[in-house]
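One structure is given below, encoded as structure tokens.
The complex appears here minus one protein chain, its other protein chains still in place.
Moving on to chain A:
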Amino acid sequence: MFNIIIGQYVPGQSIIHRLDPRVKLISIFIFVIIVFLANNWITYGLVVLFSIIGILLSKVPFRFIYRGLRAIIIIIIFTFILNVLFTKQGDLLISIGWIHIYKGGLIGGLFISIRLLAIIVITTLLTLTTTPIDITDGIEILLGPLKKIKLPIHEFALMMSISLRFIPTLLEETEKIMKAQSARGSDFASGSVKQRIKAIIPLLVPLFVSAFKRAEELAMAMEARGYRGDEGRTRLRVLKWTGKDTALIIIMLMLTVALVVLRT
């Protein structure tokens, strides 16, 4: 239950880790769109190559990327099978009973799988190499212009960083209370559905009580330190745009051009 996708950040010093989160966000946005331009072996090859280079440069052990994929791999396999079975294009390859597999279906299924995989790998790479706080900062700045039309971007970003910050705390707290109640004979793991739901109450009530208390204390601590919203606020972590960030943007543009030119 503690294997939650948020906060799966793997600390590191690789070039991908050190990229500006804004650039990473923009690049992923571009990538997710241009992946749909690919429609033949060369263009899909480029997409795959880009993903593999990304993984290699990030120096994140492959295990972690696999863990991010595990949840989604079934969907990919399912999509692949559907495509293979129900696309009737190209030469007929195999025909057993009611199953007819066409070359077009096989290739189509493969392409869609690659597309999904590439998108997931690259977005996983973002969360693996960027701290949640950096991602939030990046989003806040990128969405900054929307403040002009009175959208409370800063407040959203603050809410997001506070939630992210407190996920581990709450998990820890959950674990602690779970243990305390288990020691008093609570059984969270067995019994009927009704019993299990009932067993959650002794966990939820203390959790809510402490979460509210914590929220109040946090609000007080923030006010005591002079927090008064977005107005005139400077940043502790100033995001820096460096050469490698420009380089990534250029690479993304080149990739876009390449895909546009090479697609059939």
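Brief remarks follow.
Please note the rule applied: a contact is a pair of C-beta atoms (placed from the backbone, for glycine too) under 8 Å apart; a residue touches a chain by one contact, two chains touch by 3 or more; residues count from 1.
Just so it is clear, contacts and distances are computed from a predicted model.
Hidden from the displayed complex is a chain whose UniProt protein name, among "Lactate utilization protein B", "Response regulator", "Energy-coupling factor transporter ATP-binding protein EcfA2" or "aminomethyltransferase", is "Energy-coupling factor transporter ATP-binding protein EcfA2". When the full complex is taken into account, the listed residue touching the unshown chain is A:V209, out of A:V209, A:M222 or A:L253.
Across A:R70, A:K103 or A:K179, the single residue that touches the chain missing here is A:K179.
Residues of chain A that touch the chain left out of view are 10, 61, 173, 176-177, 179-187, 201-206, 209-210.
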